[in-house]
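Note that this complex is displayed minus one protein chain, with the remaining chains in position.
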Amino acid sequence: MTTIRSTAAEMAAALAAGTVTSVELTEAHYAQIERVDPAVHAFLYLDKEGALAQAEQSDAQRKNGQVPSPLAGVPLALKDVLAQKGIPTTCGSKMLEGWRPPYDSTVVTKLKEAGVVILGKTNMDEFAMGSSTENSAYGPTHNPWDLTRIPGGSGGGSAAALAAFEAPLAIGTDTGGSIRQPAAVTGTVGVKPTYGGVSRYGLIAFSSSLDQAGPCARTVLDAALLHEVIAGHDERDSTSINAAVPQVVKAAKKLDVKGMKIGVVKELQGEGFQAGVLERFHEGLDALVSAGAELVEVSCPTFDYALAAYYLIAPSECSSNLARFDSMRYGIRVGDDGVRSAEEVMNLTRHEGFGPEVKRRIILGTYALSSGYYDAYYGSAQKVRTLLMRDFNAAFAKADVLVSPTAPTTAFKIGANDNDPLAMYLNDIATIPVNMAGIGGMSLPCGLAAEDGLPVGFQIMSPAMRDDLMYQVGGALEAALLSKWGAPILDRAPVLAAK
Amino acid sequence: MALNYDQAVEKYEPTLGLEVHVELNTHSKMFCSCSTIFGGEPNTQTCPVCLGMPGALPVVNGKAIESSILIGLALNCSIAPFSRFARKNYFYPDMPKNFQTSQYDEPICVNGYLDVEIDTDEGPKKFRVEIERVHMEEDTGKSLHVGGATGRIHGADYSLLDYNRAGIPLVEIVTKIVGGTGKYAPQVARAYVTELRDILRSLGVSDVKMEQGSMRCDVNLSLAPTGSGALGTRSETKNVNSLRSVERAVIGEVIRQSNRLEAGERIVQETRHFLEESGQTRPGRSKEQAEDYRYFPEPDLVPVVPDSAWIEELRATLPEKPSTRRKRLQEQWSVPDKEMSSLVNAGLLDVVEETIALGAEPTRARSWWLGEVSRLANEKEVDPTSLITPAQVAEVISLIESGELTDKLARQVVEGVVAGEGTPAEVIAQRGLKVVSDDGALMTAIESAIASQPDTAERVRGGNIPAAGALIGAVMKATGGQADAAKVRELLLKHLGQGE
Partner (left out) sequence: MAAISREDVAHLAKLARIDMNDAELDHLAQELDVILGAVARVQEVAGADVPPTSHPIPVNNVFREDVARPSLTPQEALSGAPAQIDGRFKVPQILGEE
């Protein structure tokens, strides 16, 4: 029987078999959202009217033999950083409260063309800046595993929606780990494709050379199915890869890693990593070895500088990307009393509209780019990027994929890092290098930490344009762990009762 | 005692710098596919990209790249093998992203030159203006200021923004420092902008109409005591909307700065505004000096790497250089240097060539454009080519040659056309300007004149030929100036027994 606990692939099969309709699936998910979202707060906006219309259309098309994609009729949650025409898109910020874009992002266009049903927009750290979704102007999202804890960030809403069975699929975006780290702490799957693999047109920019939208799901296969829907060249995005979409579904189904070389990154296992996280990570390595893969130790010494470089590049680019929020053409406007000047209104609006983390990064970025400091900061960070890519190239000469724990700890308590931005930044230590080099990265669950019973994520990194490799290894690992556990990891999550 | 221009340039050495912005005539904008057609209703030619909406991304217009390379080649520049866009970050409501996508340290063309010719006391002199760079950028939207006493920004109640022009492709051409012009700085500046305009027009990459804003010139000027070898502080003058204004702006700034220096005052590095009415400049937006543009490579765009095959392909399409064309025409028409220079500086080469192509005799064509038409143009302070067409001038000239118009009548015809009364034929008909050449009609007028001035007639009979002038004058008056004066003289003298 198809329920909200089924995978997207199972739902798709049921739709194909005619044992369930898209409308039924959609309604079932809205019912679940009604039950649990008051506690989880994964969603910022629900588009019931639009979703049901899409679902109806999908069912009607199917009756006529039209099935636009393998995921036609399956519901999905969309991170509120992607423009959806006519639907409130806030980026978790007060600045865009009520803003309804007059256009669709390419990702949304592709989802619509594929017949996917977009249930609503999910919560996130403001303008994608954060690792806990606590920076949302609309209140935090709560981890379904423990409502007093963070679901990760910036895409905590999407990950929590999956873990709470409010949607079988979600779209996230990842600049320094914002898909992968939430996946890790919620026991779900999240993928950052190779940079340029998914169009950024309509993805409200945080750090242009690092941002990438990607698939989030509860299984590797589901993520692969979604990956193939949203990926592809886009004329509207000059940085978009002009090549065929990698065959990730095929790779996810391979379930074979015999003879593959798995590079274990030395620099991503030491100090700062929670014991329980490392323990589960090593079990994941064992599972891969049992499946016939070979472990190789690799060293990427520049990783020690990746975080520092990231916290120069990303704020620099964001200080420029967020300059457009000046109250003149869209967004909120504060203090326009007919006397104040445009500049005064701009200053006031930006003071009110942006939260502290965003302001912090804008100021940091402004500094890093400013005359006299460019070479020392932004310029140097771009050089670190080159060195990181060299490290990766050398490592990929020895191994097919690289692996590490996704995040150094399990989900921490809401409020734990309130006064310590630097501590918060450390959550991305393992995920950042992937964005800096533009390669692919995936997180999938590899167990619960012994200390706290909370999910641990296993990160797989594949060379640029070889996303298929991470799906191949991920799929195989997932299968191995599933057979070890006997049931999916989310079965062990507490059942959320209606409030 | 305030210094005048001549005194100023004796004491001080001017150094120039010219920045010219050119609007390209592409069909779509620089980074998006919105139409570039001029004059649309507000905000009807905008999209998420040129409005700077969240999530929008730029895509480079390939034709704009081509045009930029052509401009660089025509200006003898090297085309950069690797060129990139950069963000120039500053806030202004007419700039939707609050950064301009431009080029910084990796422009598409570098190190060119343009040779110009000016008239000096020692005759025509050649001058080489070196070009630092040619780069691509995008234009801003247009703001309309409402309220306030003068409708100017300061004191306005609010502003209205139209982003139709936001994102229009612009090419910026920047000269290196232009020194050694001495007192001819204004002429060099004007000649450079004129020649540049002609080249851009010949390339077909822009309308280059300064009065319409498709070509804009900023004039940088600094002064240093003559012979000091130093460089002074420069001012930048914007809003220079015509060739004449370029010249006047240089003169105005030389006078202003020299007088300040004489008074022991510093020159402030600032942006100034050119004032058409007075030829002076006034201070502009001073906050620009406090801005730090925080340039960095545009992450949403990829580098431009033109290969030599493409560059050579484009080079092969370059039209005849204006200077080559000028030499050719000068030889064809056998025109002395000074006159050629005048034609070029007045921007009349194209219309003269066209007029001649329509059959007009070359010397007449030149003298009408340089003479009467230019005189009227100066009076009205407009461009001569806007007053009358080559076809119309050619028509007038052919009527002179066929004898249907005298030079004097022709001048009236031209005046009429310029005043908007219609075509030459219409003006002639309306004003009744045809030459009276019928001998019978002339004789009637001649006899009438003789009858009213019998003493004068006697004197002519007596051999005093110059006295005939009064009689001729009377005939001309009687015929409303439409008699052929030479014919009248011939007939009159014959009639009075003094003919050949």
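Lettered A and B in written order, each chain numbered from 1.
Just so it is clear, contacts are C-beta pairs under 8 Å (C-beta built on N, C-alpha and C of every residue); 3 or more make two chains touch, one makes a residue touch a chain.
The shown structure was predicted, so the numbers you read here are calculated from the model rather than taken from an experiment.
**Q** Write down which of B:Thr26, B:Thr181, B:Thr406 or B:Thr456 is the residue touching the left-out chain.
**A** Final answer for the missing-chain contact: B:Thr26.
**Q** May I ask which residue of A:Tyr30, A:Trp145, A:Phe165 or A:Phe354 touches the chain that does not appear here?
**A** A:Phe354
**Q** Which one, A:Asp256, A:Glu294 or A:Asp336, makes contact with the chain that was left out?
**A** Touches the omitted chain: A:Asp336.
**Q** Can you say which of A:Ala55, A:Val108, A:Val277 or A:Met328 touches the chain missing from this structure?
**A** A:Met328
**Q** Write down which of B:Val302, B:Ile465 or B:Ala486 is the residue touching the left-out chain.
**A** Touches the omitted chain: B:Val302.
**Q** Which parts of chain B face the unshown chain closely enough to count as touching?
**A** Interface residues of chain B facing the absent chain: 26-28, 33-37, 41-48, 51, 59-65, 84, 91-93, 143-145, 147-148, 152-163, 239, 273, 284-287, 291-292, 294, 296-297, 299, 301-306.
**Q** Touching residues of chain A against the unshown chain: what are they?
**A** 99-103, 194-196, 209, 235, 238-239, 241-242, 302, 305, 308-309, 311-312, 319, 323, 326-333, 336, 338, 340-348, 350-351, 354, 359-360, 362-364, 366-367, 370, 376-377, 379-387, 389, 421-422, 436-439, 464
One rule holds in what follows: only the chains that are shown with their structure count from here on.
**Q** In their shared complex, at which residues does chain A touch chain B?
**A** For this pair, the touching residues of chain A are 82-83, 89, 91, 96, 99, 101-103, 105, 200-205, 207-209, 235-239, 316-317, 319-320, 323-326, 328-330, 338, 342-343, 346, 366, 369-371, 374, 378.
**Q** Across the complex, what residues on chain B touch chain A?
**A** 48, 51-60, 87, 89, 91, 93, 96-99, 157-159, 161, 292, 294-296, 299-302
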